[in-house]
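Below is one structure; the comments refer to it alone.
A single protein chain has been removed from this complex, and every other one stays in its place.
Right, subunit A next:
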């Protein structure tokens, strides 16, 4: 079965704590879903299945896909589920959809992702939760009072959702700074790349190339139709920034790391037969994908280096055949160096020689996660849509999408 991408959309990606401040995750997901249905004029009962990816889950809407679907007026008879795989959650949603179609389970699937960092579930401490749960079971007043009297001030310290790896207790930023050091990525190179990302994003935005961005009406605040994190500045300004994770000698600054972002994305996938039967003109074929995983401490963000050669070999094409590269901009420079290193290929990847030099002139030409933002759960679908739109615009044949995530990673070949 040929699986095709009919359309992809996303809400504008906004800095957390700005206009989406009052939205819950399912609100954003609903906006993306509705936008997709409206853009494609897809009848609400034509969808067979909905899959969404998200990272930090709102406990009230743990199956955020289902809540968004119901809110978007999609028939309650259509099942939906939510997946999570750190920063490649949306990629996981898309590949899940591909699997459902390939297995003949469904013909039409909406896959997407959502993240809001404006509102995060902050919990009571474990001790406090335990006391409160026991309190529920206490029968008499004196039992309750005894329990309450055991509460100490320390119990009230809240627990914030962690952006740390559970297994290593290291924050992503810290790990990334170590990774750049391991590959000898200089501060200058990172600043230059950040500058490039913002400049390209700005250009694409001004030229109207970011056609996947929807207009979203935010109650009480108005209509948003542009990403608000794109800030082209000068190298001089970037040089002045101080490192954020490893102080004072680290190399990653606020400019060379993604800001906290809110946003949602969605893609419409169908079997080719169904798409044609419904009168759609598919934008691209989804050919192949792989997931890989490595040591969560020292190779946390190196997924693309491992996955790129694997998926190319699987599809029988080479790096030179690819016209469009859309890579998640999380430690992309370290990945580029890794792919260009014989030592790394031989020692860590078990390959005879290096993967090769990735042509930077084909990479992320419309900006990337550094400039557009990175709502964890939603980025994967943005990458795929951007790759597809660039293929059409630039007239290429193959696109490669890669992203790194905590522990796992994915590559598409379009």
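Here is the rule we go by: a residue touches a chain if its C-beta (ideal position, glycine included) is under 8 Å from a C-beta of that chain, and two chains touch if they have at least 3 such contacts; residues count from 1.
Here is the rule we go by: contacts and distances are computed from a predicted model.
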{"item": "Among \"Zinc transporter 1\", \"Eukaryotic translation initiation factor 3 subunit C\", \"Trifunctional enzyme subunit alpha, mitochondrial\" or \"Large ribosomal subunit protein uL23m\", UniProt-listed name of the chain not shown", "value": "\"Trifunctional enzyme subunit alpha, mitochondrial\""}
{"item": "Which residue of A:184, A:222, A:350 or A:395 touches the chain not shown here", "value": "A:184"}
{"item": "Identified contact with the non-displayed chain, of A:325, A:344 or A:398", "value": "A:344"}
{"item": "Listed residues A:75, A:143, A:169 or A:237, member touching the removed chain", "value": "A:169"}
{"item": "Footprint left on subunit A by the chain that the document does not show", "value": "166-169, 174, 177-179, 181-184, 246, 248-249, 295, 297-299, 334, 337-338, 341, 343-344, 347-348"}
